[in-house]
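My questions all concern the structure below.
Missing here: one protein chain of the complex. Every other protein chain is in place.
Letters are used for the chains, namely A, B, C, D and E, taken in the order the chains are written, and counting of residues starts over at 1 for each.
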Amino acid sequence: MKNKFLTLLTLLALPVLTFAEDKLDSGDTAWMMVSTAFVLLMTPAGLALFYSGMTRSKNALNTFSMVMGAFVLAFVVWIVVGYSLAFGTSGTASIQNFIGGFGNIMLNDIKWDALSGTYPTYVFIAFQGTFAAITVAIASGSVIGRMKFSTWMIVVALWGILVYAPITHMVWGGDGALLFDAGALDFAGGTVVHMNGGLAGLVLAILVGKRIGVNTTAMKPFSILLTAVGAALLWFGWYGFNAGSAFGANAVAGLALLTTTIATAAAGLTWMLIEWLVYKKPTLLGVASGIVAGLVAITPAAGFVGVSGAFVIGIVGSVIGFFGVVKLKAIFKYDDSLDAFGIHFLAGLWGALATPFFALQNTDTLWDGPLKESITNGQAPDVMGQFMVQLESVLIVGAWTLVGTVIVYFIASALTGGGRVDTESEEIGLDESIHGERGINL
Amino acid sequence: MKNKFLTLLTLLALPVLTFAEDKLDSGDTAWMMVSTAFVLLMTPAGLALFYSGMTRSKNALNTFSMVMGAFVLAFVVWIVVGYSLAFGTSGTASIQNFIGGFGNIMLNDIKWDALSGTYPTYVFIAFQGTFAAITVAIASGSVIGRMKFSTWMIVVALWGILVYAPITHMVWGGDGALLFDAGALDFAGGTVVHMNGGLAGLVLAILVGKRIGVNTTAMKPFSILLTAVGAALLWFGWYGFNAGSAFGANAVAGLALLTTTIATAAAGLTWMLIEWLVYKKPTLLGVASGIVAGLVAITPAAGFVGVSGAFVIGIVGSVIGFFGVVKLKAIFKYDDSLDAFGIHFLAGLWGALATPFFALQNTDTLWDGPLKESITNGQAPDVMGQFMVQLESVLIVGAWTLVGTVIVYFIASALTGGGRVDTESEEIGLDESIHGERGINL
Amino acid sequence: MKNKFLTLLTLLALPVLTFAEDKLDSGDTAWMMVSTAFVLLMTPAGLALFYSGMTRSKNALNTFSMVMGAFVLAFVVWIVVGYSLAFGTSGTASIQNFIGGFGNIMLNDIKWDALSGTYPTYVFIAFQGTFAAITVAIASGSVIGRMKFSTWMIVVALWGILVYAPITHMVWGGDGALLFDAGALDFAGGTVVHMNGGLAGLVLAILVGKRIGVNTTAMKPFSILLTAVGAALLWFGWYGFNAGSAFGANAVAGLALLTTTIATAAAGLTWMLIEWLVYKKPTLLGVASGIVAGLVAITPAAGFVGVSGAFVIGIVGSVIGFFGVVKLKAIFKYDDSLDAFGIHFLAGLWGALATPFFALQNTDTLWDGPLKESITNGQAPDVMGQFMVQLESVLIVGAWTLVGTVIVYFIASALTGGGRVDTESEEIGLDESIHGERGINL
Amino acid sequence: MRKIEAVIKPFKLEEVKEALVEAGIEGMTISEVKGYGRQQGHTELYRGAEYVVEFIPKVKIEIVVSSEEFATTAINIIKETAHTGKIGDGKIFVSEISNVVRIRTGEEDTEAL
Amino acid sequence: MRKIEAVIKPFKLEEVKEALVEAGIEGMTISEVKGYGRQQGHTELYRGAEYVVEFIPKVKIEIVVSSEEFATTAINIIKETAHTGKIGDGKIFVSEISNVVRIRTGEEDTEAL
Partner (left out) sequence: MRKIEAVIKPFKLEEVKEALVEAGIEGMTISEVKGYGRQQGHTELYRGAEYVVEFIPKVKIEIVVSSEEFATTAINIIKETAHTGKIGDGKIFVSEISNVVRIRTGEEDTEAL
């Protein structure tokens, strides 16, 4: 992503301030620092509220802790080893296909004033670390209310190493990385973050089993108001996520900012209207869910597509998310408790596959790949070729996540004597049984 | 606003990086993207919390939904047609007076890498879209607890087209636009946003009628803590609103940032002191209300006035807001439920009229108009002339809002079989009757 | 700090855009405006939630009001006189040692387009004002639940003048200022803000006395979920605090951004693990507390230390905070209710003293002082010399805070007929007795 | 002495209380309860799942009175003021109380009321 | 008429209610209470201070029935469905009610149930 974007920048005739490489630009630096802070906010505030508001009151703090705990641990793991695996460079080509090696463990060899293009590498590292942390935090939504906190923390640590880092490397790791070389388009993490986190959630949910009483008793959400605030904070932070993935304060960032807003607004509206039609009641949870589905769907496409593409991706993303949450879950009867899979995986998948069809056909915004190549060569735009690359990327990421998450869970579960709390703890609620705390004391 | 500012930029000897027009500046772009995200946050998080905290618990989610729903719908309307009406250019002069025409429907004709001065036009569009959305969302505060959600959503859509877009065009639409040509000073939306939204609220409140039991029963706020958090988020986002309206990271933005903070802090303090004097009890709601009143009052003046002007505008704005909320409402007995009129209209009006009296008298910060002209020509500053223009602008905006909102309401009400929920739904609470949800489940 | 940083900038061969002094850089300006907004958010949203969530429900709004009220008043005081005392320049050397004089009262003599290096002075003033406001707000955490609101407000006003402004001047006030001349390293306010605010809290807590029933009855927190959200917002805002203290979007800011994230994540994790070991229950409050302890500890060191330094400072800061909160308080039996002293003072102290040991030994990041001097002169790095300066600075700040806070409290207490509410008000709860409000109405 | 327990609709509480006070009844204790009865509950939605909330919020008023007379007054007042005529208006239950103590003074029986 | 007050574990409420309704008991009033008894409370943590929360959340069901027979039915049903066999299952208290009024219609006594 980084490297790709740099190539891009030098190639294109963007109306940006041109600069010699390796010169810090204060505007780009400002934007990337802001973006890092924005993405940080998404996890311990945005996602934590979004999720805790939806769980039963007896599990609200546990849900919050899973998200916040995931963030602090995953970020530490990222600095210690994840960054090196994901964005380091491995000498051996076969290894470089999958991971970046161990040369930058503990950020070894990276000076404080090193630059990534026009801004400090340290900012790039922190920015990417917030992505690593939110990805695993997303998965927690599928398993709240019954997983041991100790198991979860071990999952977080291992998953960051075995699943997140390699996938990130494959997609964004620069020359020699598997899907990067194949020319996959994933602007800000549709595959890397959302499919990945969402699928991991589903796998964990199946492995840890359903909550007691999941289809027979009413599991009332603690407070949808908190969920809605969480969605609003996610939306806000997502500007760092998507427009920050332009790696500078430039026209591509501006494009991503606009498409993100359009897709999200349209998706929020869509979910509301579907509910109105189907259930006669538009819920606040519905609007909030639509907003998140739209944000997810536009993520892989944000810097590639135009206005109408953003509308379509947002609207369809919302329809698909609704389908995932309401129908798919009912059909297959897994307990994807807060719908990490239903929303993040499905909408992320949709966005990834839809990108080639709506991408602006110009060489300024496109990354290397079949589509750009065909256009550069003056041929008919090779949309289907690009679609096949997207499909490949989706399948490889999906397979890796699936296998990796299973392995991670079994290790974590073995280390903690089973991944699930006992029945009594579950019935009392995890806030009390695990943390000895209560969500609210009136 | 945009155009005006560009003229300004080229004219003045600001200590900014000078640039040839139509060259992207990464610092300005970073700041405008940040500002867009900040203003976005104001609606589905800031205003939504500010309002929901003040409603009764049985209507808290409905209030939140009105704000969040308004945002997503109004933004979609903005992209589809609003932007074109507001900032497009109409060939016919008589039309250009009021609207910008239909040339940019669905952002037709605007390329992804087009620039507005030193930053992408797409960012300008998104930035302005967040203004359009918050304006109508403000109005919701007057009518919570009894309006049909369907009526409200139709109001939102129509109002964005018939009221918001034309008013924005008249004030900020560039050469040929009515009040722009007249030389009105409205830095960030005292007339366009706050008077407009606040008056629309009052009109709707009168048309839809009072809540049952409004002066006889205690209507306890759900949680003032949420309201205070909302006020804090509004304050934060308002830096994008006001300092972002300098359209770049420059000295005018810095001025607006400082005056905004001063006026707001002074206003928060003022409201607290008034309550202490009058009721012997300074409330948290009072501080929060003062903060919002101060933010509103300084909005039209932020980039024009100096330190002492900011103090006066904030303090008096708070006094006026207090008067509007506590006295005026009691006298005229309308049910402006959460005081959109009492705070936004009155404080916005005050700020708009006060601006000429406190404006820094230099040609660098002033926009074209009687005041600037007189100074440029070396005459005595024509403060009264400028005041008359402000008055004209206030009256025209007020009249347009009044008439437009009445029309919009009657259409919306007709389409939804009356704009008000039935008595039982109102008594049960709209969370349950409209959305089938509850604010909190302990 | 400002001045120091400018010297630094001109001296070093940073890969930043070099600029002639007194030329506005849009990227730096953007970053400093963002940082101001971020730090603002920390007080009326971040700290207010962090604190209110931890108090008993009957005092939640009072706690919020103390923080929000402190912000608005302290900021007004800052503009009126604080800034002048802290960052003005006094002609007399003996005075310049301690305060900056009265030349800039009400920002007198500072033009709207004046620059502080590469960005507007007005932005610098607002940025520093948010520091002044949060410092006194931190102290409120020690005295919630029993102090009169009137006493508190007077404390806020006087303290900003007698304690905060002089200390800030001594440390960051430029040539001639006591500790600045001595060469103290305090990147973003370990001494100025955290030790200062934390110690003031303890002093006030001792003077106002313990809450009734403090060690005999269970004082259940209103909602740890709110506290956790507050911690997340603090973390977010802290990027403005720490990376903003680089006074530009440059490599030092990038360094501060990364070290801040590392120390905080590591500290959050550490506290969680300690609790797990000691109590078998990792609490959400623990993670949140660790996060804040880490943020505090890294504050004085953020732009000086490297990756491993950040880890150590964060981890040890968390251990020390835990010790302060759980052990020290139990031993000395003061009622530092929300642990302003236990966390802010102790972790700030640790960070300040640890800085020389972990500082990157290069002249680009270091400020003038024994350490930099020794390196510049090619000698062995004078870590111990620097440590002695840090110690001196800690002692002087501590002594000034101690004496100043006692004086301030006695004046405030005398003016309000005693600083403590009566027993009945305390038992009913301050929300009701002081503000006539309730935290939540279901 | 008699204890009167009335389960009523929450929005009627204010009115009932005022009528009782006017009639000279000076003390009562209220609590929030949930009722199940003929009145239909409503449905709540959660991500497409509709669940019926059969328990409806009610308020319970408890009044202890010294005489049959007062009991009748109280019952009549509640019957009138809490009445809307729609299902779910609630019920009044009457039972015996054998002793009352006022904690502040130690007074007993009817003295304590 | 009899009043049956049962203090049970909250997660049993749904089951108990359904069994009662099935047996023809059409009305009840429930409230959230906290119980103290043999069942040990749990400890909560606050910054290292551990405090024991001895009061455990329970639900109280109040049912007024017209006859001894109905009372026995109700008691038996509650005894069975609320039973887990673990400490803290709760208790049932039975007392006399001398009169009942339905507010909506003014009906009295067993008519009102």
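The rule is simple: a residue touches a chain if its C-beta (ideal position, glycine included) is under 8 Å from a C-beta of that chain, and two chains touch if they have at least 3 such contacts.
No experiment lies behind these values; they were computed from the predicted model shown.
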| item | value |
| --- | --- |
| Contact list for the unshown chain, restricted to visible chains | B, C, D, E |
| Given C:146, C:194 or C:438, the one touching the chain that is not displayed | C:438 |
| Residues belonging to chain D that touch the chain removed from view | 3, 17, 21, 26-31, 64, 95-104, 106, 112-113 |
| Chain B, residues in touch with the chain not shown (by the definition above) | 218-221, 275, 278-279, 281, 283, 285-286, 289, 322, 325-326, 330, 339 |
| Hidden partner interface residues of chain E, rising order | 2, 6-8, 31-38, 54-55, 58, 60, 75, 78-79, 82-96 |
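Just so it is clear, only the chains that are shown with their structure count from here on.
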| item | value |
| --- | --- |
| Equivalent of B-D within the choices A-E, A-D or C-E, defined by over half of its residue contact pairs recurring | A-E |
| Farthest chain relative to chain B (centres taken as mean CA coordinates) | E |
| Chain whose mean Cα position lies farthest from chain A | D |
| Chain centre separation in whole Å, for chain C relative to chain A (CA means) | 34 |
| Averaged-CA centre spacing for the pair chain D and chain A, given as whole angstrom | 53 |
| Centre-of-Cα separation between chain E and chain A, whole angstrom | 47 |
| Chain B, residues touching no fewer than two other chains | 25-28, 30-31, 34, 249, 435-438, 440, 442 |
| Two or more partner chains touched - positions in chain E | 44-45, 50 |
| Interchain contacts (touch definition) - all pairs | A-B, A-C, A-D, A-E, B-C, B-D, C-E, D-E |
